Each structure stands twice: as C-alpha cells, then as structure tokens.
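Everything on this sheet refers to the single structure shown next.
A single protein chain has been omitted from the complex, and every remaining protein chain is retained in its original position.
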C-alpha cells in the first residue's frame, strides 16, 4: 500500500542520513583520520599503513563510505580502539544490563502512568487531578541524573534500602540493584504517559459519539472495550516513540550515575575516549531502533484506524 | 452566542485585577527563578569563598559554620561553587530558549502563513530533524568533535527549533483561516503586519510557554552534558559537573552532589510550572 511504502521510504532515508552523519564523524573529528583510528596505539609507519589499508583511507570518500556501510550492514563495525575486541561483541556484553533497565523502566512507566492519567481524567478538576497533574509537571522537569543522585542519597545512602553501585548477579540481585535506576529512568517517562493518557481520556469523554453510544443503550463492556479502549489506543500509541527516545538518552545518564556497565555507559566512555568505531555502531543502532519503533507505530495506526487505511487522513 | 451578563458587568478594572493576580504556584516558582537569577548576577560577590580556591589539607567535609554546604574532595567550598555555577546554569539555557523562540516563531509563522514551496521545503527538513535521536547526536557530536559550550548551545538551539516550528506553523495555519485574518487580507494589510500584529498575539501563549519549555530542556540537557563530562573543562564551577565530580562523595559529604542536583531540579521544576501557569493565564485572557 502507498502508505506503507511511503513510511518505509522515509525510514530508509532517515537511516541513510544518519549513517552519513555517523560516518562524517570520522572526517570531522579533530586530527588525522588515521591518527584517530590508531587511538592509543603507538604510531609507527607500519601501523599507519595497516590502518590506512583496513579503513580504505586511500580510496575516495564515497567509496570509503560505501565500504564502511557495506560492513556495517553485515554487522561488522570493526574493533574497539581500546579493547581491540570486535565492536559487536563489546556491545553484546553490555546489552543485558541496559535491556533489563529499560524493560523495568517501561513496566514501571506503564504501571504508574496509565492508571494515574486515567484517574486524573476521571476526577477532572478535583484535588486528585490537580495533584497528579502537578506531580507530572514536576516529574517531567527533573533531569534523570539529578533524580538518580537524589534517589541514591535518599534510599541507598541514608536509608540503606538499596545497593549503591553495580548491577548484581542473580535475578533477585538484579531486581534490587536495578530498582532505583529504573525509577530514575521511569520518572520523566511516566509523566509523559500520564499527560498523554489524561488528554486522550478527556478528549474522548467530550466526544459526541461517546454520549451517543450511552444514549442508545450500548452495553457497559462494549462501551469500555469497543469504544473507550479502542479509541484511546491511538493517541496513547503515539507516545511510544517519545518513550523510546527518552529511554535511550535517559539510560546514558542513569547508568553513569549508578555505575551500571550498560550500553549507555559504553557510549559515554567511548565518546570520552574518542573510540570512534564503538560510537558509530551505537549511534547507528540507536537510530535504527528509533526508526523501527516509529515504523511499527505507524503500522499500528494502519491496523486500528480505517481512515488511515483508506488514505482519508495522514497518521 | 449571547455573552453572559455577569461577564459583561465585571468589565474593566475588576476583571483586569482578577486576571493579573498570580496564584501561589506562580509566585513560588517565579520567586525561585528570580532568586536564582540574582545568584547568577551577583553570586560571585556574595559567595564566601573563591569557588576555585582549593584546600587539599581540608579535603571533603560535611556542612559546618565555615562551609555551610561543606567542601568537596579538593577542599573547595560547595556553596560558593553552587553560587558561581548559577551563571552558566541559567545563562546558556536562556540563550538557547531565546534563540529557539526567535527562530521557530519567525520560521513557523512564515511557513504557516505563506505555505507553498517555502513551507514544503521547511517541513521536509523539520521532519527529518525531528525523527533524529537528537540528544544522542548532540552528545556524540559535542563529545567527539569538541568545541566547547558555544557549539553545544548552537547545536541545541538547532535541535530544539524544528519541534517548535511545527507547533507554531500548525497554529498559524489554523489562525490564518479564521475570519479575522481573512478580513485583514481583504483590507489589504501588509504580510508582516498580518503575521506579527494579528496572528502572533493569538499564538503568543504557546510561544511563551514553548520558550520556557526550551529553557527547561536546555537547562537539563546542558547540565546533563557536563554531568557526562562533555562541553565544559573539568574544574569549572557548574552544577552538572559538580554532580559528576562529587557523586563518589555520597558517604563523605553527600551535600557536594545533592545540593547541585537539587538546584538543577528546582530550577527546572520552577521554570516548568511557571511556563504552565503562564500558558493558562495568557490563553485565558
């Protein structure tokens, strides 16, 4: 269908631009590319020549880019300049911690955000609504790293309920170790969900078709599932992309603050060490994940809304 | 369509008074921001110590009479450093907010009012920029390429502008279809006059609120960058950097990290709440 084709093309275009920018990092980084790629290794004539050959530095720029992109698509981003290990393995080592943290945070976000948003909408204008709305505004403003420090100080140092650093080994340890980081990560996202859910529910409640459905005696279960749930699904879905982006960048700060060796921490240290292959791989992967999720959301729109399906409105 | 008589009778002075009296949330958040602005302007004069003065023999200490918020690992006075940090913490976000606001308002008005190819080209670029994982790119660009805070501020303004352009544009498009805007065109008023005298005041609440949101986002992002050790040289008195440098001291002098963390949080919260209240008030007027 035209809609899917258009979205797919846009996603590919975006990934293309992202890859060019990522590759351009090498050219734009201060110093010679070969010097950058040598990293901390001693710079001898042989090592320089080896690097020039490995990264095709003698070829014209488009050819170099094409060769790099070809390798990248096959999952080969070269080796880390520091650990000398393949970039993919370095990332794979770090992935479980970040995945656990992100998953935990998403669960917290949805478990708190959806009911709180709905409750605020149902008690519109009342003290509960005002409290929830105000809390969401505050939560939205708190930076994740400041939140991390405050949580650490309050619950780990002062109260001693949670461990201060590390990710733990067993599953139970994992959960206790990741609880504070997940809360720090989830705070801002939950606020986004609360606001979106509240707005969607309020918008829905004001719709004529909701009143009309009740006025002609539509059954209770059907009203809540066939009407309320289905019609709020769309606006709430849109937050998915936002949430993911917040998760990606938030993880950088939270992992750093809690000393978790996850992918975010890897990116920060790789940036600090100018470990370009790792940085390039992470940026491209992060971008690919964001693009993929947004594409999935578009497809979900397609499934739920007949108007999008028939091209009557844009998603 | 008839206006309620009560509303008419409450004309002039009485209504203006009621409209301008700020609520407690506005007063509190406005007061906090004013206090912080004062610290940013005069903080270095009031500070009890030179924020860079080290006392290695003293090291990290908990709060006491000499050092109200204690000292850090190098024996530097935490309170003085926090006061000194207010300047960069507030100034750069202000620059980002003003830059973003000016760019997004003018470009958004232009795209929304003129439409046509200007709009089409601008929206393509905006869509692309919005779809990028922005903060990630910012961290990588500033981190790898260096260039310091100036570039970070510029990149941030470029990063924040597209979203606001989209908002201003869609509001402008809605306003220009309204009868009053069409009447202004029928009268033959100039394009600039219609855009800035007629349309802008009607989207101003969103623009003002958007500027405050940009301020908050920049405050959070910039202190986040320095928390990651990007943008500012080590040792600069900056809230984000202080959190990063002192987060290992949570058992020796927790205040060294907690106070700047609390300051960032309070500043961001106050600005957010103020933006929210201002929006309600302006759009209500």
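Each chain gets a letter, A and B, in the order it is written, and its residues are counted from 1.
The rule is short, and it goes like this: a contact is a pair of C-beta atoms (placed from the backbone, for glycine too) under 8 Å apart; a residue touches a chain by one contact, two chains touch by 3 or more.
In this section, contacts and distances are computed from a predicted model.
Per the UniProt record, the chain missing from the shown structure is "ABC transporter ATP-binding protein", taken from the list "Elongation factor P", "ABC transporter ATP-binding protein", "Glutamyl-tRNA(Gln) amidotransferase subunit A" or "Cytochrome c peroxidase".
The residue from A:34, A:76 or A:305 that touches the chain not shown here is A:305.
Of the options A:3, A:82, A:155 or A:227, the residue whose C-beta touches the omitted chain is A:227.
The residue touching the chain not shown here, chosen from B:32, B:58, B:128 or B:189, is B:189. Residue A:218 is the one among A:150, A:218 or A:242 that touches the chain missing from this view. Touch with the hidden chain on the side of chain B covers residues 1-8, 11, 178-189, 198, 201-202, 204.
Within the entire complex, the positions of chain A that touch the omitted partner chain are 124-125, 205, 207-209, 211-220, 222, 226-227, 230-231, 304-307, 310, 312.
Heads up, the rule we're going with is that only the chains that are shown with their structure count from here on.
Rounded to whole angstrom, the centroid-to-centroid distance between chain A and chain B, based on C-alpha atoms, equals 23 Å. By the touch criterion stated above, chain B contacts chain A in their complex at residues 25, 127-128, 131-137, 139-141, 143-146, 216, 220, 223-224, 227-230, 240, 243-244, 247, 250-251, 254, 257-258, 261-262, 264-265, 268-269, 271-273, 276.
Interface residues of chain A facing chain B in the complex, by the touch rule stated above, are 10, 13-14, 17-18, 21, 25, 28-30, 134, 137-138, 140-147, 149-150, 152-153, 156-158, 164, 245, 248-249, 252-253, 256-257, 267-268, 271-272, 274, 276, 279, 283, 286-287, 290-291, 294.
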